[in-house]
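The other protein chains are all here in position, but one chain of the complex has been omitted.
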């Protein structure tokens, strides 16, 4: 089966991570993932949410949002509608959990790192792009905290990246673009660590259901895809020898 | 390992579905699932959301909410906070997708069935209880529509039930209660059909990650659990011979 | 005149109070009042509203809400509309004032008891059912506070119950069901104490006005009705001899 | 007992109704009632709420609000708080019901009259002042509709006025000012017609309860008070001979 | 060219400032400016916004709002719409900046003066009327603070007044009424000090643009207009000899 953009079933779209694209944020990364573009910033604030006050531990959270014309037709802003978009809230929560899994919260100190993921252009896979680029921004914020002596060592516990897989015209494929996503019989997102373990997985049968064989193929493809993305993250981060050890 | 309430690793809590517990709703089911109690009503309305107007197809949606004292300590109402609870919105979306997978929307006609899932008491597993009881309420609404001649046949495509699985103290167990859930290293929810296929799956490593072996065990337990729940649904529904054929 | 459901003009509908129906709340009561069903929980919290901080006195407040399918046709949730329902707010305020009249706030300590009244099914008289069952839940919360040694004695000043009266087809009747309420020329709610005094009264001429004779009949019927309900509350509460003295 | 401002127990404060104080509204009245000042406008709009569309009948509604510095200390605006004030909503509903009782909605045509009651200065009795002045504004809107040939006759069914009564230091008194109201053991508002019948009544025991004797005294005083106010309304309206017949 | 109401191009409408029209506010002024009527109150509160806490300096802020029937047709209240009116917010900010320019914030102490400007009737020029009358209310609040010994001297740095100018049918005119404003090719508002300097200026070409000559004429007329208003403010304030020195 030929894919919409001619890729092999197990091929990612062209992905480019660019760091330090915001002069104020403690970490930042813009990712261009096919036609999807997401701008991630990591902001360090010396405060924690009420439920953590006095606990001596830190927090990582995320906010995902789309610019009005990230989409084919203009989307009304959340503030104009007067209520949060529930899809965006759900994705924000997913990104937050995924990046907390990357972080040694206990050794972060009583501070919060907020990862803002603003989608400038959407063409499928915005949540996996946000997680993958969010990790890069987060790591630069870790570097800021150690360089500025807030922390003595980088509070990393897992390298984290994400990818989508789906079933389109009965075939299991990697990294769906919008046209594929909108006609998929099923699709799933996998967030995986550098060690090949699962952090988050979410799948849905849309106009179809998923059997065991499909599930196995999805898991396999997800591993293939995240392995490539994890490598790109490491390259883009220009790891020092010491840092590299944290990624093993 | 002894479980919190003494169950075997693969045992469900005691579950009771009660139908027709609301005199106005076209379908209704109260489920008592251990100490979790959820009241589900299915409301038929002769209208569809804007994006479906004129499409000749129907819609199934869900709204999940907790009473303030469903929880150990009182939770402030959403309307008092002035904004929707994002966890509730996310669960509402999950229930909606799951029950749409049960429904032949094309043959539902231009109408909407709303499944309201109000948690009277929460002790873990409220979303899987909502989906499983929501299915029962939905089926009674289908019966209403055929009995009242709105439809000529029951628009069922899949029987649907859900269960949680998790990893607690390194062991994979079925159907977590609150105490297990709050200390789990990982937990996941699986929505499955009568044919043993997946409709939705969502898993998260909380303070841990999930490896392949865990994943395989989780999937296996989910199948065991949903098979039992699917059976209970059928019994509670007192299927006629004709209806029973739809469930094969 | 025959009433909609065959009752005598001065007869209440069948009423059943059930206590301890929520495992977390300090007090709870589900009332089935004809076809009206309300679930009341009393939650104790060790805090008071800003205007009472440091005053050494306590507070009792109430929140009234209806489940979406408590009504013949589905009602949109407040949070979906984005603003509080003003009828619900008004009833919440009425319940709160009524139950504060039952309570010795000065001897409650700096804590708040919140009575949540969630209507599972509505068939007229939901506010009087909420006040009457709310009193039962409140009393059990008083017992909790004394049993757990937060208080040395039960801070009760008045037993409180409520009932509706109305004018339907020119006749004054007790305890209107929905069909009677929706065609009433006038209706009123009376909240009364165990001593037969008024705590709150609210009456409205709807499509009619109320003359002196009607007013006198209404007051008389309200006394008859509340006397019965007060008795049911006492029975359901299984008062000890010492407690019973507080109700005289 | 001497009252706060030296009045007799059955004396109203000085009351002045001024009509036509807004150049745009179809009817308007500013009332100065002791130190309470309320500005009422009646706005005619050629539309009805959704539930009345096509019913051929009209609607009267009211909105009550306080300017921030109507009170001794500045009150934050509702829009700044982001949610409606529930006391204001409740009073709005009371005013609306009271003035609908004055109106022949069936003969009003498919239009809405909105009575806006904005409190410029509050010193007790703002809701009774709003109802009493709102009636005057409403009647001028009726005149506008007949003068401009929208209606052939004035759709009046009842003259309506309101007054407060209360129990202060064990004495039943008429028309409480703020100092009396804030120390009252009980207080009540009565809305009455020109024929001496009740349209609305609402009473509350605050820090006290109300017995039968109190209730009887309250009702008696309310009649005395409203009779005077009804007379002032008629004088201020400069009724023609034909109009005067509608008030009998 | 004859103006809508017969005025000369450089003539103001009749303006009347009335002080002390609210018994609670520390300063108050109702201005009748042609058919525009605005009620301004100045409220002193012993607190400052978060960004000034501990800074030892004070704050002046303003809130502008229109009553629903201040306009030819009824305007829906902000709270009913559920969101602030952006025109009102913008005008509130303008009034606040203008009156802060009148105030020695450093010597005001850690307190806030809020100027509420509620438009009772609108016929053009409501923002300039609000600023001009707001100044009068503010000055009386200054007097209150010194009389009550909160301050040792009046914290005035500039007398401030405002006026509108516009281009109507190609002619530059002063102080536009509604009919002129709604057909203007351009209009501008100037806030000026007693020394003839600019505090704020805002102009807009509506259906036209503004050239240099127009700009020069506008500035000239604004000075003529504000000079007259500044004089009226001083007269209305009945300045003592000492106070008068502050205005030089």
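Going by the order they are written in, the chains are A, B, C, D and E; count residues from 1 in each one.
Heads up, the rule we're going with is that a contact is a pair of C-beta atoms (placed from the backbone, for glycine too) under 8 Å apart; a residue touches a chain by one contact, two chains touch by 3 or more.
What you see is a predicted model, and the numbers here were worked out from it, not measured in a lab.
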Displayed chains contacting the withheld chain: A, E
Of E:65, E:158 or E:233, the one touching the omitted chain in the full complex: E:158
Contact residue for the chain not shown (choose from E:112, E:193 or E:233): E:193
Where the missing chain touches chain E, by residue: 83-84, 86-87, 89-90, 92-93, 97, 101, 158, 188, 193, 195, 197-206, 209-212, 215, 219
Sites on chain A contacted by the missing partner chain, in the whole complex: 22-25, 28, 35, 39, 41, 43, 45, 63, 65, 67-74, 77-80, 83-84, 114, 116, 118, 120-121
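To be clear about the criterion, only the chains that are shown with their structure count from here on.
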Chain whose averaged C-alpha position falls nearest the assembly-wide average: C
Pair from B-C, C-D or D-E with over half of its contact pairs in common with A-B: C-D
Centre-to-centre distance between chain E and chain B (centres being mean Cα positions), rounded to whole Å: 60
Centroid spacing, where centroids are CA-atom means, of chain D and chain E in whole angstrom: 34
For chain A paired with chain C, centre-to-centre distance based on mean C-alpha positions, whole Å: 51
Multi-chain contact sites of chain B, meaning residues that touch two or more partners: 83-84
Chains touching one another, given as label pairs in label order: A-B, B-C, C-D, D-E
